[in-house]
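After this line comes chain A, so read on.
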Amino acid sequence: MTTSKLDSKIPEGSLEQKWSKYRSTVPLVNPSNKRSLEILIVGSGLAGASAAASLSELGYKVKVFCYQDSARRAHSIAAQGGINAAKNYQNDGDSTYRLFYDTIKGGDYRAREGNVYRLAEVSSSIIDQCVAQGVPFAREYGGLLSNRSFGGTQVQRTFYAAGQTGQQLLLGAYSSLQRQVGSGNVKMYARHEMLDVVNIDGVCRGIIARDLTTGKLERHFGHAVLLCTGGYGNAFYLSTNAMGCNATAIWKAHKKGALFGNPCFTQIHPTCIPVSGDHQSKLTLMSESLRNDGRIWVPKKHEDAKALQENRIKPNDIKEEDRDYYLERRYPAFGNLVPRDVASRAAKERCDAGFGVNKTGEAVFLDFAFNTIRYGTIEANKKGIHNPTEAQLIELGRGVIKEKYGNLFDMYQQITGVNPYEQPMMIYPAVHYTMGGLWVDYNLMTSVSGLYCLGEANFSDHGANRLGASALMQGLADGYFVIPYTIGAYLSKEIGTKPISLDHPAFVEAENAVKSNIDKLFAIKGTHSVDYFHKKLGLIMWNKCGMARNATHLKEAIVEIQELRKQFWSDLRVTGTADEFNAELEKAGRVADFFELGELMCMDALNRQESCGGHFREEYQTEEGEAMRDDENYKYVAAWEYFEGNKWEMHKEDLIYDNIKIAARSYK
Partner candidate 1 sequence: MKWIIKMFSSTIGQKFIMALTGLFLCAFLIVHTLGNLQLFKSDGGLAFNTYSVFMSTNPVIKCISYLLYATILLHAIKGFMLLRKNKKARPIDYAVQGGSANSHWTSRSMGILGTILLLFIVVHMYNFWFEYKFGHVPFTSYFTNMATGETKFQPMSADYVQANKMEEGMISNEQGQFRVVVVKDLFKEVEISFKEWWLVALYVICMFSVSFHLYHGFQSAFQTLGINHSKYNGLIQFIGVWFFSIFIPIAFAAMPLYFFFK
Partner candidate 2 sequence: MEKHLNLTLKIWRQKNAKAKGNFEAYKMTGISTDMSFLEMFDVLNERLVNDNIDPIAFDHDCREGICGACSMVINGRPHGPKNAITTCQLHMRSFNDGDTITVEPWRASPFPIIKDLVVDRSSFDRIMAAGGFVSTNTGSAQDANCTLISKEAADESLAAAACIGCGACVAACKNASAMLFVSAKVSQFALLPQGQPERKKRVLEMVAQMDTEGFGACTNTGACSAECPKEISLTHIARMNRDYLMAELC
């Protein structure tokens, strides 16, 4: 294990001054030179779209690639809850430092101080920027912006637009991007998938992309390449990610030299709709904001749980004193608002103990009855109704609940066929976000020169667990306010580089390799579909590298994945041809990469012999079942280097905390 490869390039100076000083001293590129510098951006979500718009506004020539039919469909659009910013508009004691502290603590002390402080610093500007773009955030009657609270924090710093904040922020970035497309500064390549990066003399110089409509392979040159392709949660098959979300871009980059940071750090979101059957293709998230008003419980008695599982009784038949509000019991200070990893694990613990409440035994209740009555009482008071009946209270309370969460309740009913106003929701944790990703330095550059990685695709800001409403913040921070500065440090040295001919041997070779890989997939001519293998991989990952992991399972998983991968490469069937619109081929390429990434995730999880954030090793827990971190031995970023034939070497980047006193992460 070496550390020589990993220079995080955190600027010198005090935490508060690192970024402002860096910004003022970073080399700049003269406007006329910007026009001759080309930047390729892969992915059009919050990070990609915001970076593309901002860099284009600065004058760079930008090309954007996305696999969807429009930039607007990137999966950032599905984020519901909100975006954090240290505005302190609520006067409740928020500050840049507190947001920084919450994020580091929320990440269980596995993120870099410098990066996270910068994130907290620019968070305010993001809100300003989005409001200026016409993003219709929720407002108070007086016209000021409204805030709500979110898991893992004790201040109200989350800005939101009903239950569709991600959509509104993405559409804001997308509109800025379209403005640049309209003005001719950005060339958009929708329905294009990046299938490899092209390195020349160790420097990233372009990509190979496949036009998904015609199947044609294309070569594109860029002075810099930005990968903004999101997370790899679909390695688990079932996740809250979109069906198309994939790791291919970062995985290809990884195989071409970019180190992969903390691949095992996966966030399991506590409030998702439980699996209904084998046909399940994805899991739907119910916004974390529901935990503001919903109380999570399971029955106290096994016989009640059993009756529920066999559908003999209804949840409302269980008496109040027979209910176990386990989060409130275990974490009185934060209660139902504990961070996601804690809430998820607690649900798993209860279900594993036999208290699950649906037919599979893998669900807990999220109950709004208590707060319905509470809101009803407030409304009755406002309306001057004395001695209201319970029916009146319920009716008034449901009105308030409907206003706050109406769309989520409708969505729940749509999917499950159950009316959540009358019966408590059933929820279960599901894979949601991957904190790991390509290792990047302070400039967001990977270990390959000229190759950058932004947003969820990189590993940088969330440590071992991401707090709610922080993903949107990071994606937009990277794109709007970090990369426009940090890329100058690199491109200012590239102004002499003339565009490299697309006939350069490196491009030809890369394209040939991509083509032969595609041919290889078609040549297998086996008997099983891509989904067949993907589902099997997902099950291994979920059962053995999911919410709770142990060495035995992880070792088994590695072997099972390797075997399944062999089977994949000998028994896969891809229908159709390469020169047409072919969804099976797209999926096959992505799943092939998940097989390799899945193995690395298990290796990383096996290596990390501690429990921290989303990574919970059963061997390392307290007597009460809380995660036990090992700061002495594992306070580092594990950055994996790829070698031919699925071999990896780990590099360590030690994490240094000068400003925060590391403590056990307690939400009691």
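Regarding candidate selection, all candidates are chains of the complex that A comes from, given by their letters.
Just so we're on the same page, a residue touches a chain if its C-beta (ideal position, glycine included) is under 8 Å from a C-beta of that chain, and two chains touch if they have at least 3 such contacts; residues count from 1.
Just so it is clear, the structure is predicted and the values come from calculations on it, not from any experiment.
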item: Touching candidate for chain A, same complex, options 1 or 2; value: 2
item: Touching residues on chain A, where the partner in the complex is candidate 2; value: 50, 53-54, 57, 68-75, 77-78, 87, 89, 125, 127-145, 161-162, 164, 167-168, 171, 174-176, 178-179, 181-182, 188, 190, 213, 240, 242-244, 276-277, 279-282, 284-285, 410-411, 414-415, 417, 480-481, 484, 527, 529, 531-532, 573, 575-576, 580-581, 583-584
